[in-house]
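Read the structure below first, then the notes.
Left out: one protein chain. Kept in place: all the others.
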Amino acid sequence: MATKSRNGSAKKTYSYLGPVGTFTELALAQVPEAKGANWHPVANVQEAIDNVLSGHSARAVIPIENSIEGGVSATLDALAASEGIRIFGEYLVPVTFNLVARPGVSIKDVLTVATHPVAYAQTHKWLSANLSGHSYLPATSTAAAAAGLLHADSVANAAVAASTITDHYALKVLAKNIGEYKNAQTRFIQIGLAGKAPAATGRDKTSVIIEMPTDRPGTLLEMLEQFAVRGVNLSRIESRPIGDRLGRYRFNIDAQGHIDDAAIAEALKGLHRFSPKVQYLGSYPRADKEKSVHEGNNSDAQFGDADKWFKSLNR
Amino acid sequence: MATKSRNGSAKKTYSYLGPVGTFTELALAQVPEAKGANWHPVANVQEAIDNVLSGHSARAVIPIENSIEGGVSATLDALAASEGIRIFGEYLVPVTFNLVARPGVSIKDVLTVATHPVAYAQTHKWLSANLSGHSYLPATSTAAAAAGLLHADSVANAAVAASTITDHYALKVLAKNIGEYKNAQTRFIQIGLAGKAPAATGRDKTSVIIEMPTDRPGTLLEMLEQFAVRGVNLSRIESRPIGDRLGRYRFNIDAQGHIDDAAIAEALKGLHRFSPKVQYLGSYPRADKEKSVHEGNNSDAQFGDADKWFKSLNR
Amino acid sequence: MATKSRNGSAKKTYSYLGPVGTFTELALAQVPEAKGANWHPVANVQEAIDNVLSGHSARAVIPIENSIEGGVSATLDALAASEGIRIFGEYLVPVTFNLVARPGVSIKDVLTVATHPVAYAQTHKWLSANLSGHSYLPATSTAAAAAGLLHADSVANAAVAASTITDHYALKVLAKNIGEYKNAQTRFIQIGLAGKAPAATGRDKTSVIIEMPTDRPGTLLEMLEQFAVRGVNLSRIESRPIGDRLGRYRFNIDAQGHIDDAAIAEALKGLHRFSPKVQYLGSYPRADKEKSVHEGNNSDAQFGDADKWFKSLNR
Partner (left out) sequence: MATKSRNGSAKKTYSYLGPVGTFTELALAQVPEAKGANWHPVANVQEAIDNVLSGHSARAVIPIENSIEGGVSATLDALAASEGIRIFGEYLVPVTFNLVARPGVSIKDVLTVATHPVAYAQTHKWLSANLSGHSYLPATSTAAAAAGLLHADSVANAAVAASTITDHYALKVLAKNIGEYKNAQTRFIQIGLAGKAPAATGRDKTSVIIEMPTDRPGTLLEMLEQFAVRGVNLSRIESRPIGDRLGRYRFNIDAQGHIDDAAIAEALKGLHRFSPKVQYLGSYPRADKEKSVHEGNNSDAQFGDADKWFKSLNR
């Protein structure tokens, strides 16, 4: 997975959702092993996944959850469609939006604002109040919107982008921190080819995608009981349509604990029996560093005691 | 466990709740291995258990459930108090009560009726209608009540007893089949020292006693989910007080399936974590010979598939 | 219901499980309205119920739960079979057993001990240790066992009875407080004809008997959810066979709260839809005087808010 054959060095390559200057770059900066590696910006989540699958990149960093807009649908769906990909880490990045423009442009000149739709939604309140008659030009990323301002024929006069954007482009800040939610965060994941999970730390998370067996009532309750009965708490549950017809769903779930925890292991096996398709996405340390406890006597020690007791019974 | 040292033969001894002529004797007659063995009547359930624990008897047959009066409390409580006892089989006996008396006594002479309280409850309707002014004398068994009629100083003129009683005592039948419930049955169990369960047949039952962890609300729901999540159906659930203070219970449960079934094994281990005390009473063939199926993809094959899948994940 | 026509006074009559000197008498003494009324001992629970149904007695006091032996089956089954009876109060009586005998009899003279089977079970440990070779003579009540000692032809030399027995009979105490469980209690209920429940106190209990709709798996879980979803905790749940065939049960349940509480009202109506037969036995103050709280925002005020909100929706 090192890129020696391609560029003569032994450096690992990390793909990330580009272009330079986006929030994803800030997430990649949190990966210790990525220091000094090749950073490879890509155009979309699927390209990042493809880079990993083809061996072009050892790992990739992509957004998966945004505290305002919810699951990044493209990521959830791309993961569901990609066998052989695992998550190896997660990173939280505070979301701070600035309004930027070319030098010389002042706020009263701004008629059209370019940005990514998510960023637009998060700054819509400020923009309506302060640029009431503006037009909106959707862009594929906040960085692309910012970069576009430098083109000769740019339609937009300003862009909403991450605060780091001015490190990369000759733009100036018209207004700072214009997002509606001051505590907004985006969660990013580091993905790689399927392999051994990072060692359990006691502060871990396990991600799975679970297809519902049918649309009969009570199915979701049954699925949740697979976790509850082993004392496993969920930190995230998001539904996504399977896509073949209306009314069929899969659930993207983050459960507290590690695949090497007995409670998680038993829950995963129970889910495999319950569901027509369970996709294990990996176990990795929690970004918030909180403990992953299995409630109700479901620790590894208590699983061990139960095994010992059980073995003593039928002989 | 053979009784050679006591009576010179190599015959096994079977204790049963006596005296001769009770329903329990009819249950013992259903045990193929008991044919030609020593049949040892005992005075109460505890004595039967003690015979097994001491090695006096290889096995014992005792009543455990009566379709009218419910669990035989003495048996349920004696089992809960006896470590080292297992159930090896169950037997159903139809309950048919006759009114019997000494020869020469006619129904109009009957002033006092002796019988076991359970039998009295089951024939009370008939007795009230046909012997309206009678007195009731409780006895420790229907057979003891019948035998007592032959004593010179018997207070009772008639007894309610099993239809087989007239095979043992010089009594005659005053009225046949006087029980209220014509389909009444009593269920009996064969107990022995803890050891390997009879082989799984696909039509099995597993009995456990489960102490509730606390009296907080929802505990019973949680306990039932330990079975439900593994597709294990219950054929009997009976509460009994633990006895140390009001409001604390243990549950006597018969679950469908065998300890060698993966679903039962996992449920037992889950219950061991959930409860302060689980007492495994054994796995044995069902008397009604119906299949013991684990619903919702919880067969052994499906447990095996889940294990295989799980093993493939983290490497 | 007053007994004027029978004894010339306007006094109310209270039936109670006799004879005099039993624990039930101590429970009746806890009923304030029974002071100065006629106290009428009866031979069994059914007679007490019949006294109420016929109008012979205004009320009756009978045992319903014993912390050691569990639900008094006869009471549970008699209530299930009697339409038109309600519970109006409950009373706790500490269970203290003494060994009593005729004056002049010393403990070394005791060969046969008479008592009720429940009392025998509770004192069996002490009796085995201190009267190792004794025989046991079952009696219909502890008081009957004690009274029997005074008969000329008494087979028993001693009786296990309530500590108050020596107030009624010329007997002396051979040993005090010989029960195994020092905190043992029996719970008694006051029953009467169906009518308005005692006013809600915030520390109430509601008793019901619920027949399970079928023996399909999950039925008990569904029944418990009828309570849980309205935040109603249960303080007692006991199964009893319905009696028509093995495997069919009804549950005797004490729920926290009063029929005038919105949470209890909605739960009762839900149970009525769920079950083929729900028998409401009444709402009455808790003997332990603890609060009856409906968890999870299910207070009357919160039910009221929800009603108001709902009414605002569809207009």
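Residue numbering begins at 1 within each chain, and the chains themselves are lettered A, B and C in the order written.
The definition used in the following text is that contacts are C-beta pairs under 8 Å (C-beta built on N, C-alpha and C of every residue); 3 or more make two chains touch, one makes a residue touch a chain.
Just so we're clear, the structure is a prediction, and the values are computed from it rather than from any experiment.
Note that the absent chain touches A, C when the full complex is taken as a whole. If you put the hidden chain back, the residue from C:Lys125, C:Lys182, C:Lys269 or C:Lys291 that touches it is C:Lys269. Screening C:Val20, C:Ala43, C:Val229 or C:Ile242 against the full complex identifies C:Val229 as the residue touching the chain left out.
In the full complex, chain C touches the hidden chain at residues 195-197, 222, 225-226, 228-230, 259-260, 265-266, 268-270, 272-274, 280, 283, 296-298, 302-303, 305-307, 309-310, 313-315. The missing chain lies against chain A, touching residues 65-70, 73-74, 77, 92, 121, 138-140, 181, 183, 185, 187, 215, 217-218, 220-221, 224-225, 228, 233-241, 243-247, 249, 295.
The criterion applied here is as follows: only the chains that are shown with their structure count from here on.
If each chain is drawn as a node and touching chains are joined, the picture is a simple open line. Bringing chain A onto chain B by least-squares fit of CA atoms involves turning it by 180°, to the nearest 5.
Between the Cα centres of chain B and chain C there is a gap of 26 Å.
Multi-chain contact residues of chain C (touching two or more other chains) are absent.
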